[in-house]
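Everything on this sheet refers to the single structure shown next.
All protein chains but one are shown in place.
Order of writing sets the chain letters: A, B and C. Residues in each chain are counted from 1.
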Amino acid sequence: MPELTADSSTSVRIAVVGAGRIGAVHARTIRDHPRAALVLIADPDAAAAARLADTLGADSTDDADAALTSDAIDAVVVASPTPLHVPHTLTAVGAGSSVLMEKPVALEVAAVDACIEALGDRADQVMVGFNRRFDPSVAEVRARVRAGDIGTVEQVTIISRDPAPPPPGYLQVSGGIFKDMTIHDFDMARHLLGDVVSVHAFGQHLDQEVDDLYDAATLTLTSSTGAVAVIVNSRHSVAGYDQRIEVFGSAGTLEVGNQRSTSVRLHDAGGTEQAGPFLPFFLERYQRAYAAELDAFVEAVRTGTPQSPSIADGREALVLAEAAAESARTGTTITLNQEVAS
Amino acid sequence: MPELTADSSTSVRIAVVGAGRIGAVHARTIRDHPRAALVLIADPDAAAAARLADTLGADSTDDADAALTSDAIDAVVVASPTPLHVPHTLTAVGAGSSVLMEKPVALEVAAVDACIEALGDRADQVMVGFNRRFDPSVAEVRARVRAGDIGTVEQVTIISRDPAPPPPGYLQVSGGIFKDMTIHDFDMARHLLGDVVSVHAFGQHLDQEVDDLYDAATLTLTSSTGAVAVIVNSRHSVAGYDQRIEVFGSAGTLEVGNQRSTSVRLHDAGGTEQAGPFLPFFLERYQRAYAAELDAFVEAVRTGTPQSPSIADGREALVLAEAAAESARTGTTITLNQEVAS
Amino acid sequence: MPELTADSSTSVRIAVVGAGRIGAVHARTIRDHPRAALVLIADPDAAAAARLADTLGADSTDDADAALTSDAIDAVVVASPTPLHVPHTLTAVGAGSSVLMEKPVALEVAAVDACIEALGDRADQVMVGFNRRFDPSVAEVRARVRAGDIGTVEQVTIISRDPAPPPPGYLQVSGGIFKDMTIHDFDMARHLLGDVVSVHAFGQHLDQEVDDLYDAATLTLTSSTGAVAVIVNSRHSVAGYDQRIEVFGSAGTLEVGNQRSTSVRLHDAGGTEQAGPFLPFFLERYQRAYAAELDAFVEAVRTGTPQSPSIADGREALVLAEAAAESARTGTTITLNQEVAS
Partner (left out) sequence: MPELTADSSTSVRIAVVGAGRIGAVHARTIRDHPRAALVLIADPDAAAAARLADTLGADSTDDADAALTSDAIDAVVVASPTPLHVPHTLTAVGAGSSVLMEKPVALEVAAVDACIEALGDRADQVMVGFNRRFDPSVAEVRARVRAGDIGTVEQVTIISRDPAPPPPGYLQVSGGIFKDMTIHDFDMARHLLGDVVSVHAFGQHLDQEVDDLYDAATLTLTSSTGAVAVIVNSRHSVAGYDQRIEVFGSAGTLEVGNQRSTSVRLHDAGGTEQAGPFLPFFLERYQRAYAAELDAFVEAVRTGTPQSPSIADGREALVLAEAAAESARTGTTITLNQEVAS
């Protein structure tokens, strides 16, 4: 990777590894970014890589390693399947590139620890894709909390419900609801509350009675400051993608409400204030978050500052997911040994 | 009427003339007022008067004049048919009582003028029942406007739609939409804007093609300050009683929204934020306004201060209604000679 | 107590024991009820009893037992201090009256059990004052849940925050946050969810570091159907009395939002949609609930049907409060032996 300086007009040259749904989101976002250049899309499915690359004016390859080690790139977005997140990241960082890695880092904390050790002092070059931190509404709430607008944070309520369950195949490899869904909310709780010191989780079996496959959950997290975060998750929600956050503080409450694609309301004999559906799913709800995430990533690459959220943040969310699974299984509250500061 | 002083613990003794729908509202409001006593209900339909009186623990009579001139009362609520408003008011005031007169004062400005002349310096004892001024939301807006919260008032928008048309019989004697419906909005415009100097009205025939019977209307009123009020009326509204006001000023906008009986919202596959119906009609929407109106009336009686809104306010609203009818008929803007200050 | 039949036009004659804040609410509500008569107010503070009685046109006494056993009454509202709830109720029921008892029944489950045993088959004559069940918004949600509007209930979220902490003296005798505050939410969870089979509670010390005096709490309750209720409580809330409920079901979500005294909104340079304060506290927020509660009580007296919520409901809420205290102390999830059906 060549030297990039803050005042450089040179774009950050980026390869995307993985031409699936989320890879396509990142590729498009890179294409539209004024200081990023989409150079290359890699996917073992060469046709898929080529199709996406053609649309966006980039090259394509079915050789991920070639992409990850190319001289023509400064950074990589790792959007491959979860088991490849760590190897792809290590290869790219080893070749001198910065990495925006999709979450989760891995499905086991031990694997994350191994990755962190292998990265050594290059861990700063890796951003973990907790995109919701970059949602403009979340960012506004976080900034106002930091500015003291609501005093001391005391209680955070996070409601996160998917419109419909993922396909059964996904459920077999996802690591379960705490690792594939609540993982975002764990990060959000830490983002708004600080370090978490205990986790209590209750998992619900609603649609299916398969052991160990919860499809809904409620969690209580406590922080080192004495504040609490409540998380309510469900894999289905007839009314649509339900993404709400409330931060209650000693001087007020800030809330992030659901969002819609238009501001139309209907009043008729059937009811008043009838609004349309929520933005359908994460691609739409967090479209602006993906753009802001990329922007933060690109700026950190350009200025040589540490990436955030870091791989340590990725680890902490996974620790909470494992604690939640244990709590749900045993009915106990799990106390955490805090080893990593965010 | 005996002397009543502000520090008196004696209740104001009140007779209600007219046992119809609005008379019953007033009677119940008087019964519940801590410093008013419901003494007597008069109606030519003796049975109706007795039924209402029995429910509320009052006496009844079919002799309105006896009620109006009784020594046992301090004040009268005139809720008789419109043609009797003036004669009943004059009789009551002549007997020394204060009067809360339902609107409109009369259907013709000339009749109001005759009444004002007959009242002479006792006009101060008469309140005209523009109940909406006393609605807590309207009162809050007016107070905040007066306090300068939104700077100089520039544009007022009043939307007022009934849920369904009144019975045809009523339409024959009501004086038309400007006198039976817009009359409230004329008063509201004056209340929020000050004196009106011109009126433009457009009447719509939507449900019926009877000449001179508009069932919807839009009006533009201009005030002596250069501010404007827009009024939108309809005799039907499928979504329910639609009562909204916006006051736009140089430093902000204050709005009064529609109200519902509960704060329940439904989110489902058919839509989000689905709320229940608006409060169904004026009895429900303005229930608290009637109570506050009576309270203001009672306090003015107790303290001997002039009643407001005054009969002059009643006259002004009627002047605007007549101007509106002329404007709608001719297509011209009617300029008013301002003779009476509110 | 004389026989009352459903078609009787006779009012239910009621005594109120306790002339404090909540006794006054009940007394006024009785005065305004068309089929109830406020006969007597009893309080050891004879002057307080007399003042309230005078205002409302009733008699007063400082002899509670005389009131509870009077021949002139059909029913009693027990609004005395908590330790007197059971003895006053037993005396009144023993004298043949029905009782609307303020919550909590007692501070210990054992005391409630003794009361239930003493009442025997007269327990049906006792209503416990879980007034929030009668809130029109709650009642609407419950009715729509029952009607199947949102399918199967899966997750209930109850947020209940007081505007400011009660006086320190009250905190010493109230039994703690779970018995004086969450008690309402336990009943609400049972009302919307059915029987509760486990409780997990986390108590927060925010404003004061006194052992065992939580001033905020978050709870997770699970029901026999597999549904979950999350409760979030705080003794303070700068934005005002925060009373919200969401019922998430397989076919939709019903929510009860906060309420305000007017529908005014301000838009200015400082922000848009700025609304006024929530209704300040329970007297205002649940004013209509108290009226509906009395109405249900009076109708059950008149028709001889069992009162609901019953003393068994009062017991269950207290069982949950005790379980919550144990959970918060030990960090474990408490499993309940369900003995009483609601």
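Observations on the structure shown:
Operating definition for what follows: a contact is a pair of C-beta atoms (placed from the backbone, for glycine too) under 8 Å apart; a residue touches a chain by one contact, two chains touch by 3 or more.
None of these values were measured; they are calculated from a predicted model.
From the options B:174, B:222 or B:243, the residue with contact to the chain not on display is B:222. Screening B:173, B:206 or B:269 for touch with the missing chain picks out B:206. In the complete complex, the residue from B:252, B:276 or B:314 that touches the missing chain is B:252.
In the full complex, chain B touches the omitted chain through residues 151, 154-155, 157, 159, 161, 198, 200, 202, 204-206, 216, 218, 220, 222, 226-228, 230, 232, 234, 236-239, 242, 248, 250-253, 331-333. Listed here are the chain C residues that touch the chain not shown: 238-240, 258, 260, 265-278. Touching residues on chain A toward the chain that is not drawn are 32, 34, 55, 136-137, 140-141, 144, 149-150, 251-259, 261-269, 276.
By our rule, only the chains that are shown with their structure count from here on.
The chain closest to the protein's centre is C, with centres computed as averages of CA atoms. With centres taken as mean Cα positions, chain B sits 58 Å from chain A. Put simply, the C-alpha centre of chain A and that of chain C have 43 angstrom between them. Per-chain CA centroids place chain B at a distance of 39 Å from chain C.
Shared contact sites, meaning residues of chain C that touch two or more other chains, fall at 251-253.
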